[in-house]
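A single protein chain has been removed from this complex, and every other one stays in its place.
Up next, chain A:
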Amino acid sequence: MVQNSMKNWKTIGRYIVLLALAALTLSGCAGQENLSAMIPKGEGAEQQYDLIKLTTYVMLFVTVIVIFLFIYALVKYRAKPGDNSIPKQVEGNAKLEFLWTAIPLVLIIIIAIPTVKSEFALADVPEDAMKIKVTANQFWWEFEYPEYGVITAQDMYMPVGEKVGLELKSKDVIHSFWVPALGGKMDTNPDNTNKMWLQAKETGVYQGKCTELCGAGHALMDFKVKVVTKEEFEAWIEKMKKPENPAPATAKAEEGQQLFQKSCMGCHATDGTQRSIGPNMKGFGDRSTVAGYLELNEENTMKWLKDPQKVKQQNKMPNPMQDLGLNEDQLSALTEYLLGLKLE
């Protein structure tokens, strides 16, 4: 009987080892590049990933001790069937209790010191860093480059290798700005300006997310961070600064332009140096997405214009058909015009 139960425990023990191995293999999965915080591509994200690893190792150490004692207790002190004897009643053990009070305190110090160091390093935005003013709206992002007088939306451009200072604010409810692969998040509050910095180590397109519940469109309030070389960045700025846009290529696009000027201009600027209520449309044709998450193409742009509420519930854009009185042909013209808004 006793032999049998020992055997059972051995089997269970083996399963536990297997489970632990499975967990380890799983930890090999680091998620998707340019999105996962476990594949850091920026200075901030690297510091944070180091801290995540440090805390994980320290905590794993604690867990191993606890699980070892736990399994020992389960296996060794399991009541045998029919054994009704009374075990020795123990009050406690001052030495042991001191030990498991003192050791955690030491572990906390090990975690606390690099945490505080990193905390202050992350908060230290260099005075001379290039600034980007990030303004969150339900449910889109505006990026302003005050040194250059340039404003854009949804796609944030920044030069590689350089520390960029972000000034974050919200126009309505609280949102939170997060580019996991480049660095941790920071809330955008309506009542104060928060500051943080980002420094990308590689060029590429990084996924950005809103991480504070901000309404029904919260899940879809994505944005992109386009990290480019310094030269590309400056070229982009120069193009953004040009007041004129490419002339409409077709008659349809021309009609679209007129419709835009009549119905949309009140909220959307097409001049990259001007702020507007809705997203600035300069260079719209070069963006990666429409509505922040759908691939930029004719079909999706039409889908958005036909019923914005269906694409992003609770967003604040008037319905072009119901509220602005445009028909489907007009929307098609508008789409052609908008997709032609490229930088040159």
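Observations, loosely collected:
The rule we apply is simple: a residue touches a chain if its C-beta (ideal position, glycine included) is under 8 Å from a C-beta of that chain, and two chains touch if they have at least 3 such contacts; residues count from 1.
Convention: contacts and distances are computed from a predicted model.
Set against the options "Cell division protein", "Cytochrome c oxidase subunit 1", "Amino acid/amide ABC transporter membrane protein 2, HAAT family" or "glycerol-3-phosphate dehydrogenase", the UniProt name belonging to the omitted chain is "Cytochrome c oxidase subunit 1".
If you put the hidden chain back, the residue from A:Leu74, A:Ala235, A:Ala251 or A:Ile277 that touches it is A:Leu74. Touching residues on chain A toward the chain that is not drawn are 23, 26-27, 29-32, 35-38, 44-45, 47-49, 51-52, 55-56, 59-60, 62-63, 66-67, 69-70, 72-74, 76-80, 82-93, 96-97, 100-101, 104-105, 108, 111-112, 114-116, 118-120, 122-123, 168, 172-174, 176, 178, 180-181, 183-187, 189-192, 194-195, 207, 209-220, 222, 293, 313-314.
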